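For this view, one protein chain was removed and the others were kept in their places.
Letters A and B name the chains as they come in the text, with residue numbers starting at 1 for each one.
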């Protein structure tokens, strides 16, 4: 995952344009993505596909002819969707088009202006304070033209028509945790899913944030509302800090339930946010009338870490170890959803485990504890609770219940309730 | 309000008699009250209207001919509903008819004996301890005769037949927080309501406590049970201490919901009491089988402040500022009830606020926060939550939501659900 991220990092993505296409082409080397183009001007829900934006070059040059701000050095230097410019301006004039962060003086902030005719540059506050009162040549060799919005889609069929939905976004330039950790992790989850037997069908999308999820919804909403039983918006999964959980609108879906079970029964250190603190594509997926069951498990949440939306959100912040941890959590979530059946114990009263070799026949002061998880599982395998309910109730991770279910099934003590 | 209270303070009110009538006549100068008389002996629910009680004079005179206790100095000196007396008694005999508070030695307590043949005087404990062992002349020039119980009523029509109910009481002699703050504040709320457009009809009553609310219920119960959607018993609203909330019997009515929303989202300092700690006319309104949705917002609650039911509950304890604070809270509650509609956002997915000028098109690290309240409102305006639900859920006071609703409605993004 980390190697893939390094390759994607330098590309200048935005909500449309060649950066998105190149990113999707690279992901397609790993998983068989469909790449879809939606033309500028298409109405999508309350929105409209904007013009496509591409940049060849952009810089600010001082009187000595030095590129003091250079898009080629760091694509964060240019405000996203800046229109073409080529003129010489005073420092005073230039200042109105500059962005920096006074309280994080060494970083370049990330700024966008998608739906407005505008141009601007971002730079470190430290550098901004050294600017001399002279004339500056400002060049933005960008193009805004009718084109299309690009996204990637992969539907992996399962035994059931019912779907699990994974969404991630591919519209940010060179930033690692938000966003590249998302598409990279999602790519490897897709690859893992492709290689195993699946109960559910998986719908996996790589879209530009907001306009992309709105576009995708405008084309697939009815089908998604009918089929999707749980989904995750995958972002900010690459650092090594504690986990974050962002629920769906009412926090009561299977996606919420599976995620919280995994985080809690594995005793992960995590912060549970309110839906009021959302900020990514769950804004669309969970909106009134759409109501998809979509939650997010992140490392530190967007907006909550100092490097967020700055040049410090880079390949130092994200690590292979950080990505792997998030990947494991998501794998466990998907397994939880796949394995989440309602079980019922077949005998009345406790089964006699001793005669089946499932417990010691010798009873000492301590011997009860050894079969405690199995007996507690049996007590709540009453045809009412699903597996996640039982795991929550008896405080035992699903990973520890799977072998118990296997043993009990082998001994003909357990049945799966029909759906 | 404070001026009106000063005028009402000296009047000797009780559950019947001229003091009540005079009080209602004075309130009638501000609002068009109907004044109703119900004859002695009328059966009202489990009770019966008692005889009417009036006092001309009452005193205890020592051997020197000095009035050592004088009703004309402070009407709390006389136990309410004392029967006529004119005799000379020993100190020992007199002591059995005296009330004072050992742990509040400087105050005159307030004592009543409505439904029993009795007489008595109240005095400060300090004074009581100076009484000499001599003969005392005891005179109570009171009258108990068939007459009537008096109450005031004002029904202010609204667009809807459904009603909001305000009840306050006018049966206590010279005490300011409990009770005059109640009828005074209620009078000004009524005046404010008369001057504005109203969604609901307002039923406002000024009754003697307990027997008055029982009498009113006995005449209007069916109508009240059918029409009233929320109500408040208004009392103890005049001091400057923190607020108190007393819920309805199960704490689950619109009156409870609106009051708690206002107190919480405005971050008022308040104590939430249990219905077990009730002590005023909610005892009747919320009783089994009547079940009206009646709660109370107070300053410090009756029974919970040292001056309660003593001569220290006077015009020093209650202030114009204290009254104004309570008035504002009640205004906000009534507005909450009036404005409490179920809204539904009209578009699917988030609306594009930028193109409507409702948010900046420039997205920086901080720009999301500016529209956070609006986006959170939209997220829960799903046709299920009413406005108070949304305010509670997103922790934003209703005052801040009204302009958001206006903007969204102007932009045709919101509809009000039919009732």
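Everything below uses one rule, namely that a residue touches a chain if its C-beta (ideal position, glycine included) is under 8 Å from a C-beta of that chain, and two chains touch if they have at least 3 such contacts.
If you're wondering where the values come from, they're calculated on a predicted model, not measured in any experiment.
One of B:290, B:347, B:371 or B:415 touches the chain omitted from the figure, and that residue is B:290.
Interface note for the absent chain: among A:64, A:145, A:197 or A:355, the touching residue is A:355.
Screening B:40, B:54 or B:113 against the full complex identifies B:113 as the residue touching the chain left out. Although one chain is hidden here, its contacts on chain A can still be listed: residues 344-345, 347-352, 354-355, 361-365, 368, 372, 375-376, 378-383, 394-395. Considering the complete assembly, chain B touches the hidden chain via residues 45-47, 99, 101, 109-116, 118, 210, 213-214, 217-218, 221, 249, 275-276, 279, 283-284, 286-291, 303, 308-310.
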